[in-house]
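Left out: one protein chain. Kept in place: all the others.
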Amino acid sequence: MAFFLAQFLTGLANAAALFLVASGLSLIFGVTRIVNFAHGSFYMLGAFIGITLMDILPGHVGFWGAILLTGLAVGVIGALTEMIVLRPIYRAPELFQLVATFGVILVIQDLALMIWGAEDKLGPRAPGLRGVWRIFGEPVPKYDIVLIAITPFILFALWYLITKTRLGILVRAATQDREMVGALGVNQAWLFTGVFALGSALAGLGGALQLPKGGADLLMDFNIIGEVFVVVVIGGMGSLPGAFIAAVLISVLNVFGVTYLPQSTLVLMYVVMAIVLIIRPWGILGREEAAGEHGQVGSPERPIRPYGPKGIALTSAFVLALALVPLFAEQFVLTLIVDMIVFALFAASLHFILGTGGLVSFGHAAFFGGGAYAAALLVFHTGTPMELAFLFAPLAAGLLALAIGWFCIRLSGVYFAMLTLAFSQLVWSLAFQWRDVTRGDDGLVNIWPAEWLNAPAPFYYFTLILGTGGIIFLRHVIHSPFGYALRAGRDSPRQAEAMGIDVKRVQYAAFCLAGIMAGLAGGIFVFSKGSVFPTVLEIGESFDALIVVFLGGVKTLAGGVVGAGFMTGVEDWLTRLEYWRLLLGLVIISVVILMPEGIVGTLSTLWRKIRHTDEETIR
Amino acid sequence: MTEILRVENLKKSYDGFVAVGGVSFSVKQGELKALIGPNGAGKSTCFNMLMGQLKPTEGRVFFDGKDITGHKPRDIWRKGVGRTFQITGTYQSMTVIENVQMALMSHHRRIFTIGPRAWKLYRDEAMDLLGVVAMQDQADRPCSVLAYGDLKRLELAIALCHKPRLLLMDEPTAGMAPSARIELMQLTADIVRDQGVSVLFTEHDMDVVFAHSHHIMVLNRGELIADGNATEVRNNPQVQEVYLGGGTLFKEETHA
Partner (left out) sequence: MLSVEGIHSYYGKAHILSDLSFEVRRGEVVALLGRNGAGKSTTMKSVMQLVRPRKGGVTFQGRELVGEPAFRVAKCGIGYVPEDRRIFTDLTVLENLEVGRQPARKDAPHWTTDQLFEIFPNLDERRANRGKHMSGGEQQMLTIARTLMGNPALLLLDEPSEGIAPVIVEQMAATILKLKAQGLTVMISEQNLHFARAVADRAIIIEGGEKKFDGSFAELEAHPEIRDAYLSV
């Protein structure tokens, strides 16, 4: 019993940092409608800055002073980020900003590497709180008890700030209708900056507070973000008490998981999330998002048309040119183009649900990686011939989409996004922790194509045919009645329901189709590399696809494909440099600021301007 | 005339607050009937229950003799009830005619088809419907550039796609210029006459209500306080008190 209690207390203590980071994320989202991917980076910065400051400042005052100063410093960094990167693009289409925050992640990663080096740092112990207290005979670290005591005060302070102060009222009003708040005389630009700074400061505080229990390393940013999203989803977006309850739940669960089910700690967290969401789709204390809010920006998408003869001729010429490449190019060029095609198909499948369906998935890697793993597992464990195993990739990904979609499609907007991310993390944690089957991070190796394909040129053609075939098929579906119904559900779900369209069912079917196509890309991928590791299921992989779709242009049909080509090309060129993340991050941020409609969108707007084409009618 | 819609003792309450408290009425075939009342009287709640967006707490809704209480909006639509919204809900990324084609594809149960090109399907049929609302010349314009009045007419064309026997129109003329209001209601009245459709609509503009409806119902605090023709309703003292007011501001409008 005493052991139980001690375990529970450890969980409570761990919840402190998690709660701080999660409440910051949810606050920023509430007001600015930005899903701040870089939130984990602010947490990581908090840890590094905290260690540095604790080294400089001595003693008790130094330790606690360093934590507060860290919060302040990260808050300032957050404010600068908001002013430099986000302010210019608030008018861009919704969710476009998250691409910029992804750029920020990359920049911060390399800056941290430059300043603090690649080695993990151990956090200093809190002065005067080094030992343990015995509670019913069980040792509990003193620092844990202090954290447990502090957290309710932080919760109360935040709750008071939001519900009782003028600032809090303005924040809540801006959450609903920013433009109106401005028209009433409130400088909303500073309100945004302030909220962003506060949210970042909370993340920084979280990073510094956990130091005596952990430390600082360069993987912290992505490691925490998955957990934070889970907390926000379980607690309910925008609810502080919800975030607290969820943080406690997850942390306590983790502690017990480590003791009793050490092989499945990660899986456990996502299973709990799934259970909570089956019972309460909007989280424990969350409420359904009100539709039709003000402040939506961006012009509506233009009506679509299949390519005319000119477009078909151009596309065919391009594919033909690709088909001729093996005749003269070296092997590394073929490999690069195979990577591009695989990524283009993966991005096109995401674009299908995101652009056409309006379903923003943060976890599309689950199907790409799922397909790759499905094929690899068959080959690895049963020696299935490649042809059969390859077919299994899209099939398994489709089945996975059928299962994940069943939970996710009921939700919409950011809840849908968060839940897809959490599910993809579940799949990742299975690949990572179910070592008997997946060999964990050792990965599955020696997954080579069949004899007749096992050479650069044949495999290149195999990829070209399936990849372009998949992309053309998706485009065809977009122009079919099903694709139109999908767009109808995106443009006006209410109208669609009132004309007999089962919107959720259409979206479910589209989600599965996108999963199948992503699985197909994953299948090609695994046989082109000959191996598969859990990295293909990571958050980063999902984010890559998202970035590519947004960079290319959500509101254009070619967006995903063009973005993928651009990204793979740039990455291939940049990764030869030492601080390539920094550069890539800056490239992404500048594209976002300079081309708010994405590459294809901005180019086609320019093109129309140059040619003065009639904007009104098509055909 | 036979009854197309019959509503029996329809009730809706939220945690103790009664939004609609036991309303009964019927709409006959070929009838143009208005539902008016002050804001918050329960008109929208009533409408949403008829169309399936809301589940009634109590009571029954019969369409053409069949019980449709609590059915989903899309199922009620399939049975032959059309609907237009107070705030138009057209598909902004499609052209005018594609909006109509979308409804036709749904009506012909082609939603899950991936074979044909959607923009080629039912184009002639859609063009005929656009003809009914005089929108043929705008067929290939993007919906996002339409004027408000045109959107309303487009919505009417969409609502007629599955040859409904009853049309529910929620504030069809809200936000329109007075002349355009008259035009739209005239068009609606023509459709009622030519196609034998019944229409039930809510409205704030008394000109529209008194000029075009065959019968008028007045809802106040969730109760029906009047149901009759224009003269009966206008002279009803209770209606004057809760809704029409002293008439100081509207004296002229009632005979305009």
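Going by the order they are written in, the chains are A and B; count residues from 1 in each one.
As a working rule, a residue touches a chain if its C-beta (ideal position, glycine included) is under 8 Å from a C-beta of that chain, and two chains touch if they have at least 3 such contacts.
From a predicted model like this one, the values you see are computed outputs, not experimental measurements.
**Q** Quick one: which shown chains sit in contact with the chain that's not drawn?
**A** Among the chains that are shown, those touched by the missing chain are A, B.
**Q** One chain is left out of this view; which of A:Ile84, A:Ala183, A:Ala403 or A:Val437 touches it in the full complex?
**A** Considering all chains, including the one not shown, the answer is A:Ala183.
**Q** Who touches the missing chain here, A:Leu80, A:Val132, A:Ala173 or A:Leu574?
**A** A:Ala173
**Q** Determine and list the subunit B residues touching the chain excluded from the picture.
**A** Touching the missing chain: residues 37-40, 145, 147-149, 171, 174-180, 204, 206, 242-246, 248-250, 252-253, 256.
**Q** Please identify, in ascending order, the residues of subunit A that touch the omitted chain?
**A** These residues of subunit A touch the chain that is not shown: 166, 169-170, 172-173, 175-177, 179-189, 290, 294, 299, 615.
Just so it is clear, only the chains that are shown with their structure count from here on.
**Q** Compute the distance, rounded to whole Å, between the mean C-alpha positions of subunit A and subunit B.
**A** Distance between chain centres: 43 Å.
**Q** Within the complex, which stretch of subunit B touches subunit A?
**A** It is residues 51, 72-74, 77-78, 83, 85, 89-95, 98, 101-103, 105-107, 110-119, 121, 140-142, 144-145, 158, 161-162 of subunit B that touch subunit A.
**Q** Please give the residue numbers of subunit A that touch subunit B in the complex, ascending.
**A** Result: residues 299-306, 476-477, 479-485, 487-488, 490-492, 494-495, 497-502, 506, 509, 615-619 of subunit A touch subunit B.
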